[in-house]
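What follows is a short report on a single structure.
A single protein chain has been omitted; all remaining protein chains appear in their positions.
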Amino acid sequence: MSKPVRVNDMVIRFANVNGTGSASANDLFSKAVFRMGIPLSSKNFFPSNIQGLPTWYEVRVSEKGYTGRRNGVDLLVAVNPQTYAKDIATVVPGGYFLYDSTKNLHPELIRKDINYIGIPMMKLCMENYDIPRQQQLFKNIVYIGALATLLDVEMEVIRDIIRQMFAKKEKLIPPNFKALDLGANYVKENFSWPLEIRLERRDALGDQIFMDGNSAASLGALYGGVTFAAWYPITPSTSVISAFEKYCKKYRTNPDGTTNYAIVQAEDELAAIGMVIGASWNGARAFTSTSGAGISLMTEFLGLAYFAEVPAVIVNVQRGGPSTGMPTRTQQSDIISCAYASHGDTKQVLLFPSTPAECFEMTAQALDLAERLQTPVLVMTDLDLGMNLHLSPALKWDDNRKYDRGKVLNRQQLEEAKQFGRYLDVDGDGICYRTLPGTHPTKGSFFTRGTSRDEFARYTEEGEAYVRNMQRLQKKWKTAADLVPAPEVTRTGTSKLGVIYFGTTKFSADEALDMLAEEGMKFDVLRIKAFPFGGDVHKFIKDHEQVVVIEQNRDAQMRTVLMTELEIDPAKLISVVNYDGMPIAADTIYDQIKKRLSPIAVKA
Amino acid sequence: MSKPVRVNDMVIRFANVNGTGSASANDLFSKAVFRMGIPLSSKNFFPSNIQGLPTWYEVRVSEKGYTGRRNGVDLLVAVNPQTYAKDIATVVPGGYFLYDSTKNLHPELIRKDINYIGIPMMKLCMENYDIPRQQQLFKNIVYIGALATLLDVEMEVIRDIIRQMFAKKEKLIPPNFKALDLGANYVKENFSWPLEIRLERRDALGDQIFMDGNSAASLGALYGGVTFAAWYPITPSTSVISAFEKYCKKYRTNPDGTTNYAIVQAEDELAAIGMVIGASWNGARAFTSTSGAGISLMTEFLGLAYFAEVPAVIVNVQRGGPSTGMPTRTQQSDIISCAYASHGDTKQVLLFPSTPAECFEMTAQALDLAERLQTPVLVMTDLDLGMNLHLSPALKWDDNRKYDRGKVLNRQQLEEAKQFGRYLDVDGDGICYRTLPGTHPTKGSFFTRGTSRDEFARYTEEGEAYVRNMQRLQKKWKTAADLVPAPEVTRTGTSKLGVIYFGTTKFSADEALDMLAEEGMKFDVLRIKAFPFGGDVHKFIKDHEQVVVIEQNRDAQMRTVLMTELEIDPAKLISVVNYDGMPIAADTIYDQIKKRLSPIAVKA
Amino acid sequence: MTFVKPTFRHPALTKNAVGFTKADYEGALSTLCAGCGHDSISASIVQACYELDIEPHRVAKFSGIGCSSKTPTYFLGNSHGFNTVHGRMPSVTTGANLANKDLIYLGVSGDGDSASIGLGQFCHVIRRNLNMTYIVMNNGCYGLTKGQDSATADRGSINKSGVENRFQSIDLAALALELGASFVARSFSGDKGQLIPLIKAALLHPGFAFIDVISPCVTFNNNDGSTKSYDFVRDHIDATSPLDFVPEEDEITLEYDPEKPAEVKLHDGSILNFYKLNPLWDPTDRNLSVERMNKARQEGHILTGLLYLEPSTSDLHKTLQTTAKPLNTLKEDDLCPGSQALDKINQGLR
Partner (left out) sequence: MTFVKPTFRHPALTKNAVGFTKADYEGALSTLCAGCGHDSISASIVQACYELDIEPHRVAKFSGIGCSSKTPTYFLGNSHGFNTVHGRMPSVTTGANLANKDLIYLGVSGDGDSASIGLGQFCHVIRRNLNMTYIVMNNGCYGLTKGQDSATADRGSINKSGVENRFQSIDLAALALELGASFVARSFSGDKGQLIPLIKAALLHPGFAFIDVISPCVTFNNNDGSTKSYDFVRDHIDATSPLDFVPEEDEITLEYDPEKPAEVKLHDGSILNFYKLNPLWDPTDRNLSVERMNKARQEGHILTGLLYLEPSTSDLHKTLQTTAKPLNTLKEDDLCPGSQALDKINQGLR
């Protein structure tokens, strides 16, 4: 088979065993592509265990800047014989299968329509390193060397990354270089290189960064002024807090060793959210992060915070549900359980970041909103965004930016106030004034509770007072719709057809829409950034005849919430879903939209 | 004021202090009305404390059989001076205010348009009983005596009830009779009696009973074969389990003192539902009952049971939310939080009883459904239904009825089976075969988990296996729609307008619809009995131009679920809600429907 | 409904060193049952804070859910309070405390709240040695939900429904000691002479201070009193609804000598044996404390007093090395690393 050379357009998949050091080697490869100025994304598909099971790492390289997934692997780096058979099947016709040829491939594994590249990785390592652990470790670098050569990655870029990586442990640099060369040289001596799919330096990234969303969210918490974090470990949210701790140590430790923050690993998620509520009630900016079951366990406290009107910020890094589900796979399937978390009539504010930059910005913003609105705010990210490296606009902070601490009366204001009622709607926006403990010796104290109360925070069981309060909360909800980030509307005015998506779906969806546009099927696009939705979302749906809602869950949860909150006729909302735990792929969206849209609509 | 005599049509409200023994005295009055064959309902509005706070008890008497609430009090029995002012305001013009005249009424409390009846209750008691505790206690019986005389209640009926009440403690009968006479005689000597509103014996009740829903649900559990109950106390669900325990002691204790049941008061709701899941997994019929926060705390486990497909029955006696909310008030506000309980894509089966008879029947049925469908089933009752005495059809049990234990393979079936896969959809209905521990030494064992797995219950992280499983759960959901109780459709074929309601709303709604019908506004009616909804509900909505959905929560939660599950255009569904914690009243429904329905629709 | 106490009740009370009268430490009128032990504890809290010259607004009070957890409405009306959810007071207090180290943190809870649903949080707040006073108003039952046994109910005791409790009771003070609490005490609601000083000591203790206060529920511990004069009324109640009539009871009070057991008859006629530690004994020897508590338990005595004290304890703020300033007072300047630092971070991500 001979094909035209394809530059900067490929999917490379690494099939490894977890715990063998492959993930950092694969990151090294991604980073090199990034440094060559070429758009890419990388995704890690890892098992829910610590060592010894199959794990995959997928790099999408796209000159055009498509950083979502697309199906089909152009080159597979196969280091795990356990999954050879399965891996080979994923390679597109004409693609490449790069494997460890220390052992021969079983004849059954030979496909005629793909190319095999055998590198004796283990053999090379055994010949060059003595200690078994080192042999295992450097095998990863050997295949990076081989791959880089085959694809024409600039070797000096890789060497630079290695130099930086081991800047503090220089003795590690030469053996890594050696491993790189072992792989590179083997290729040079045995194959024709580079391949017909290859990489070429570009300058397509501007000032973008390459980052995971969880670190970005933790920086948002840092910059947003969080002084207290409580959490309980759970994949894939754990790294939000570990990154937060790392940054706090660096940026929030005083010269005398004391800290301008406190972090508590709670005994469970109930305690974690309880602590956040306690700290927020007492005037500190506080947050927690969780996933999956953690959200279910926080349900009772989320209802308290909604009803007693206490700020709280929760970063929910969504994973495959229900129950323990697929803890190391991605989904957007907590929309309903978060939007209406807790028994009784409750509504919770949600933010939907799409990029690490938005994880940063929205976490900081969530802190403002939670205090302004005196209610929980959930940042709804997901495993894909949180744990994988993404191209992202650089993080930005305006040094003049002030935290919005919301309506909190200080001592003097209390002194001057004619009356204070914790739940009096003074401004008519549904948001009342609060006070912090310790503010004033005789004025402004009140009792916070999850039970019905009157405007002066006094317990009451009177139906009228209860209804007044619930209606004020509705009013506050309207206010919230104006305060949360507005949706992003793109490709406007071209079509009667609309597409709505949110979060990580953006990347594949944009690609799919380009594919459809090429066939003459044009869509206007709205990306939801927050719940409640606000007028723009309503207008967008009203202005289009058919609107496709794309999401990563089985039950079309965002579509449900759209219908419910905006009173939309479901006939208007066409659902495209993907929920197998893999980030949604462009082809999936493309296929489903074509299948779902009635021929009439398509022609429109 | 002189009005025509009104027979068997009134609202009587008792204003008491809790912990004073008034509730049982007031029950005595209700029971007497019941025994006179007159339709009635009685409702207790009690505070969330134990002693010393205002409490009200409302009896609706209705010749026509309207047993929902209607606004306006015809006669107020005022025993709590603390609330005199408020109580007086609730009396309709021309109504009566019966009070303890031991102390004079403050002149400010005098309304010209109502009638005052002063009975020196405390004085009579002090003159006739020595011990303060007895004085307090018999005050209640004194006002019952007075009231009965004023309304023409047959005194012998009351005496009979007292005789039965104290059948085992006969010495208590005479002093009670005496108190009754004290009240009665005082009326006879001081007032003209009976009043213009009065009672008259009828035979309008057939074989109906007068019962609270919680006891009925507990009997459903007993008859339905529950052998294990785990629970944690919470108002208003507590009496479900205490009644269950009482009945079990009576009907399930063996001659040797051992029991055919086990009840565990768990350490919290998480443990309670965990125990129920463990017992159900192991083949016992098990249930729990909870309210409010308890449902939120069960969220994680409900997700496990949905996904791992373990039966569980939960009686949710709904109360005023959110959070601790109004723990002694009624609402139907857990619909969304129960229908989609837990993170990820989940759907839970709900049943909605309207009468004690249905509490009985649906709890028994829930046990069948949970085992048939291998999933949690929630019986969604409420405080009003659960804790108040209602007229109800008699409880019925067919002695030939067999429990549906669902698809459970026994030893022999396992022996004969070619293969066993716990999650194999053998019958194509989405429901698979399960086995119980201990069944067979070498066949049929499997591992239950909340993580993704294949058809043979083996752990897998493969997207395809996960999707197959989630789609099968969807298929099972469809099967469920056919198995759950069908809705009740009444007044059919008369109108383009439909009304949908469920649960305790039935009573006031029927009255309101009669009022509207008198004005020429006719509605067809559908009462929802279960979620998922099934085709009948869909057809009903399709067949009508406008459908009013009446419910007792702020956010129109049932309407949301209808839209979501049946793909209904919200424009078609007109919402009528009441959420002040009081059972919805007929006038409220009447007013709101008139206000909400567009003039065009009304004419239709 | 919260009833505001008529202010004329305290015409001209003496002011304490910080200028407050005792009335300034009181709260709304209690809605608990007449004679409930919890009300006595509230009164002791009021007295302790008054005597300690604590400004009321320097106290933040917390509770879970239950009759006991309602009491913060009935004391320290000038303090902020937070009635959280059932069993989760410790976590909310932990967050609040970390937000502002400068206030005094007082949590009250019930035995249902702390020994059942809240047992995990109870244990973990001890483990963290949070600087707070934690009072359990221990009545061996669930008052607010009408008298079910709690996990601290004595094995063999008879509850409201006439059922014998067949489970081992959890001794929260012994548990606290096992988990390393630095201040462990026990007292009786009716013994203000002992309770007030203990509350004062607890409030001053620079770490976690636990007081288990036996506090009889007059309503639901009121079941076994067949020898009592109000027999007739009781029969009446039994025949109707057990929860409908709550006879008013007097508060049980108690004064007794150290080192001599004191018998207390509860409203139901059952007897508690209190045994007060001599104030001169050394509460700082942990082994000795364990031994004495085990011994008392075996003998069926309830040992009261300061059971254990570790004076030089270091609270959670010390453990976490938080800055001297309350975290909730830190401003943008203290917290935000600024755009230059962010540019550097960005640079590291390229």
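Going by the order they are written in, the chains are A, B and C; count residues from 1 in each one.
Assume contacts are C-beta pairs under 8 Å (C-beta built on N, C-alpha and C of every residue); 3 or more make two chains touch, one makes a residue touch a chain.
A quick note: this is a predicted structure, and the numbers were derived from the prediction, not measured.
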Shown chains touched by the chain that is not drawn here: A, B, C
Residue touching the undisplayed chain, where the options are B:252, B:496, B:539 or B:572: B:252
Residue in contact with the excluded chain [from B:15, B:195, B:217 or B:279]: B:279
Candidate in contact with the missing chain, chosen from C:123, C:214, C:302 or C:330: C:123
Residues of chain A (touch criterion as defined above) contacting the omitted chain: 18-24, 27, 47-54, 131, 133-134, 137, 165-166, 168-169, 172, 232-235, 238, 242, 245, 265, 267-269, 293, 323-324
Residue numbers in chain B that touch the chain omitted from display: 34-35, 207-211, 219, 222-223, 225, 227-228, 230, 251-252, 254, 257-264, 266-268, 270-284, 286, 300-301, 304, 394-399, 401-403, 435-442, 445-451, 458-462
Residues in chain C touching the chain absent from view: 116-120, 123-124, 127-129, 151, 166-168, 170-171, 174-175, 178-180, 287, 290, 294, 319-320
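One rule holds for everything that comes next: only the chains that are shown with their structure count from here on.
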Pair exhibiting more inter-chain C-beta contacts, A-C or B-C: A-C
Averaged-CA centre spacing for the pair chain C and chain A, given as whole angstrom: 44
Multi-partner residues of chain B (at least 2 other chains): 47-48, 293, 323-324
Multi-chain contact sites of chain C, meaning residues that touch two or more partners: 1, 85
